[in-house]
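My questions will all concern the structure given below.
Excerpt of the complex: some chains, original placement.
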Amino acid sequence: YQLFGKLGAAVGRVNGLAVMGGDSGIVLPIVAEVTPTQSSAGGHVIATGMLKDIAKEAVQNVSAVIKKVTGEDISNHDIHIQFIGTYEGVEGDSASISIATAVISALENIPIDQTVAMTGSLSVRGDVLPIGGATYKIEAAVQAGIKKVIIPKSNEADVLIEDYYKDKVEIIPVTTIAEVIEHSLVGEDKAGIVEKLKNMSNKKIDYAARSKKVAGSDDV
Amino acid sequence: YQLFGKLGAAVGRVNGLAVMGGDSGIVLPIVAEVTPTQSSAGGHVIATGMLKDIAKEAVQNVSAVIKKVTGEDISNHDIHIQFIGTYEGVEGDSASISIATAVISALENIPIDQTVAMTGSLSVRGDVLPIGGATYKIEAAVQAGIKKVIIPKSNEADVLIEDYYKDKVEIIPVTTIAEVIEHSLVGEDKAGIVEKLKNMSNKKIDYAARSKKVAGSDDV
Amino acid sequence: YQLFGKLGAAVGRVNGLAVMGGDSGIVLPIVAEVTPTQSSAGGHVIATGMLKDIAKEAVQNVSAVIKKVTGEDISNHDIHIQFIGTYEGVEGDSASISIATAVISALENIPIDQTVAMTGSLSVRGDVLPIGGATYKIEAAVQAGIKKVIIPKSNEADVLIEDYYKDKVEIIPVTTIAEVIEHSLVGEDKAGIVEKLKNMSNKKIDYAARSKKVAGSDDV
């Protein structure tokens, strides 16, 4: 059986890519949902799928980007991130852009193109960083019927795929999470979120002003 | 002795199904209750029955669906989920739809049909995902006198049950938690909750609006 | 020396029963007290006596019943549960109804009949579930001078006690925590709590209404 189809578009579901056993790739679906939190101490990020240490840290780094985009509006919500079918565990941080994409789709209710797959690490400021196994991952994506694969621009030179695959898939190198969203979300509504992500790091955080606002309304 | 009967209907109790020792099935009762929390820091999900790692993550994934359905109304309550008689531990995530059904029954005070048993994994957005051991589980259900067994649609092709069993049990393949509830809860009141579950993922979360509402009434 | 007498009635103290070394029973006193909490984050359930994993989960399951009975009134209080003299550890969940009885007695200040002993597991909805070692436990109770022993109805068929004991002790099989309280607490005041326990699971939790009430008075 297949865990998810690779056609159409779906909210909160993304085709990630992983390496198995060192020399073969696999499509790794990730599902995200945002819910009210049960806790009056604020929301949490809850990631499942037997994540190992570096993968857990990747979730924390992605959450920096999410919190930056959503601001305090996320404070009463939990973010659930589910790796599907990964009973043997998830290693590494190359799912970072996939997680970010799934969560942003869930938050904004904008569908993700299911013919796209992606792999890429992420800095807490939204830069896409290089990953390993780019070639194996792209081959696996093609075999699964994927039409476009997003990879870090810094991995572009590593990609050594056979001629057989070259005609079947479009490789999209990216440097920021804004570009990832641009190439993976569907419909016009994505323009606003892409703009937000581009501007994300370009201003001084007026944290003093925020504090005052919070003191004046939210906590009082 | 038997832990629970398989007749009639009961609130907050469901017949789950599990595999023992790799090649035999068992009916695994799960009981749920929702109570006010003792904690002023908000409610918790408390699951007992010696759950192992993947089973604990399954509880977290189910709670995403529960919180989505109940919204902030659950924030002053604890959700108790009790696996009965599992002193040797609970492995895997195939009890996910059983947990969701027991909790929703407890929350809504709508009884569950005790002639039904079920097995199925669950995404945080309410999709029913495939499980292992479908055939063993169905055979165990029949032997225990169960009349209907709910399984993931993606497992339909795996079911290889002998002719002897085929006449004794109805197999119900499902793709969403809404269908699980449709087939397991008793009475008219379930219509509203089925509708809620169907619409669950079909709108942008207006988290900014929620925050404001909370700031304006609940936290101020 | 004896840790407690087996005569009269006492608030917050109950004669539990346990199995030692697999083939001999023992009377295991449990003491409960309810106190204001020192924590502004709400109350806690604090159980001592070197409890092992299943026994700790039993305490959590019992707390579901307690919180259901007391509602939010318990939120500023700690519940202390002390197993007496168990330096080697407490295994299993068969003390569940004893814990529930001791805590309810402490909360309501209604004495427990000290000529009664009891053993029984408990569901989070108040059902009494079967335990092991019923015969050994009853024999130990008789030898300690106990006059009545409460056991799960589902264990009734297991009880194989010699004629010598049969005349000396009354066996009381029960199916719900309400019946346990009915047979173990002393005086008229127990009627109210028995009624509350019987009705415990018979209504939809109006959790939305509660939330509003809390928002309107308690948290504002």
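Should a chain be cited, it is by its letter among A, B and C, assigned in written order, with residues numbered from 1 in that chain.
One rule holds in what follows: a contact is a pair of C-beta atoms (placed from the backbone, for glycine too) under 8 Å apart; a residue touches a chain by one contact, two chains touch by 3 or more.
No experiment lies behind these values; they were computed from the predicted model shown.
Count of copies in the whole complex in this file: 6, from one repeated sequence with 3 chains shown in place.
Methods note: only the chains that are shown with their structure count from here on.
Different-residue interface: chain B and chain C share under half of the residue numbers found at their contact.
Averaged Cα coordinates give chain A a centre that lies 49 Å from the centre of chain C. In terms of their C-alpha centroids, the spacing between chain B and chain C amounts to 28 Å. In chain B, the residues touching two or more other chains are 40-41, 70, 72, 74-75, 77, 219-220. Residues 40-45, 53-54, 57-58, 60-61, 63-64, 67-68, 70-72, 74-75, 77, 79, 92, 123-125, 127, 129-130, 154-155, 157-158, 201, 203-205, 207-208, 210-211, 214-215, 219-220 of chain B are the ones touching chain A in the complex.
The touching residues of chain B, counted against chain C in their complex, run 1-3, 11-13, 31-41, 46, 48-50, 70, 72-78, 80-82, 84-85, 87, 106-109, 217-220.
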